[in-house]
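Here we show just some of the chains, and they stay where they sit in the whole.
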Amino acid sequence: MERLPFDVIEDLKRFLREDIRSGDLTSNITIPVDAKGKATIYAKSKAVLAGMEEVIAIAELTGLQHDLHVFEGNWVNPGEGVLTLTGQARILLAIERVSLNIVQRMSGIATKTYNIVHEAKKMNPKVRVAATRKTTPGFRYFDKRAVKIGGGDTHRYALDDMVLIKNNHISVVGSVGEAVRLARREVSFSKKISCEVRTLQEALEAIKAGADIVLLDNFSPQDVAGVHKILTEKGLRNKIILEASGGIDQDNIKAYAESGCDVLSSGALTHSYESSDFNMLLTIE
Amino acid sequence: MERLPFDVIEDLKRFLREDIRSGDLTSNITIPVDAKGKATIYAKSKAVLAGMEEVIAIAELTGLQHDLHVFEGNWVNPGEGVLTLTGQARILLAIERVSLNIVQRMSGIATKTYNIVHEAKKMNPKVRVAATRKTTPGFRYFDKRAVKIGGGDTHRYALDDMVLIKNNHISVVGSVGEAVRLARREVSFSKKISCEVRTLQEALEAIKAGADIVLLDNFSPQDVAGVHKILTEKGLRNKIILEASGGIDQDNIKAYAESGCDVLSSGALTHSYESSDFNMLLTIE
């Protein structure tokens, strides 16, 4: 818990167990139990560094010493050493793959997020780019933390984090206004209510009923801008957070960023990134 | 256990808990507890379908009925319905995201694997394309199963699956020959021994010492072909499985496939795929 919550520590242990299972057959045969080693993780591609806390937690879990060379969130260049671990050689070898798998994915996501946020902020310095729940099952905490390191907004971690009324809910309840009012009445005051709308009319209805966030799903940048403009004219724009989602990625981020929207949610941050490349060089004494 | 081992069922439950946590706030407010629904998963991009067993297991875990329209491993086209679930509407909504997250990732990996295997087999119908341990932590079983569905070889699931002697091990033991002999003596007869080599000389040494697999890491296709040729000339080629690894991906798979190698291992299958696109359309009665 030094750095990470308990649940995450349990995740890290499970990740190690998944890879090590009944033991590292090869190292247990070839490496003396008392051999010591030093292992440095190097970037092999340009990336926004992430996953250091996780590897440091693994080091602490397994009795290794660590020396961090670069803080998370910084750009690293190929060949740059980011973290050095020292201790039992067998353990260094046993944790190598899991550690790199974490760093590569998290840095990949952080890098993609950074780039997309950077593009968006050129158009609108106040806009937020948020991740969605389209994460790898079992790895959400890490996916979301990488988004945060890259400058993105983590959005909901789980279905109990916020009310998000979608079309299915609306069609059962009957109308946007009814659904938002129902949620307002039933949900704790500590929760925000977001409502997906399909038309300007529905947006107005949601605002009137007390939604905190209006979500424009699959609107073109132009249509988002249109909603933004009308809400502004009606003096309603500052009553809600305006969020757009649906196919937002590198290629259209600028257009959405200039639409006047507050939040751009992009599933691609966590489902269509490229892993950054890192390796671990190990010397055994 | 109908279809999946117990450990996997535990994984699926954990995935659901990660997303649902203390409950689906929105659906619990808007959807009556006894509302029934029907949900169909549709492909939105062309893909090799995977993840059906997992979603069916989720359905069984949560009391839903299922009707499978397409078997795993088949190509699906945009708009094609692959699986229909029926039952409590609240549950359909609660499992939607996790189910899609699984199907999209697994189908993405299966698709990438299929394509790369297809290319490789054009050059050498007997060649195998294998995944590595570069999987998302906590998701390895699913990543590997997707590789298998796509026609790939799953390779090691964990560090106890096979002996794989790498340079670090060799440098501690002293030589390739020593390392292989040591492993041969110490490891169960039920395990294969693979040895990474840097030169033809080391390959010969590994074979002589009794390795089952010789792994050429970061050899060019030409150098792999050279090793293959000399081993063939010396009558040693059929004594071992020849494996190549290191930067193998879509762009160079053909060259490696014609090198005469038996197995091409590619981390990219599980770390640099693109998620396939699927959605779930739900009607509530």
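As written, the chain order gives the labels A and B, with residue 1 at the start of each chain.
Quick note on the criterion: a residue touches a chain if its C-beta (ideal position, glycine included) is under 8 Å from a C-beta of that chain, and two chains touch if they have at least 3 such contacts.
Predicted, not measured: the structure shown is a model, and the values here were computed from it.
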#### Entry: Full count of same-sequence chains in the assembly - 2 placed in this view
6
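Note that in this section only the chains that are shown with their structure count from here on.
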### Query
Roughly how many whole angstrom separate the Cα centroids of chain A and chain B?
24
### Query
Can you name the residues of chain B that touch chain A in the complex?
11, 14-15, 18-27, 29-32, 35, 89, 93-94, 97-98, 100-102, 104-105, 133-140, 142, 157-166, 168-173, 179, 182-183, 186-187, 191, 271-272, 274-275, 282, 284
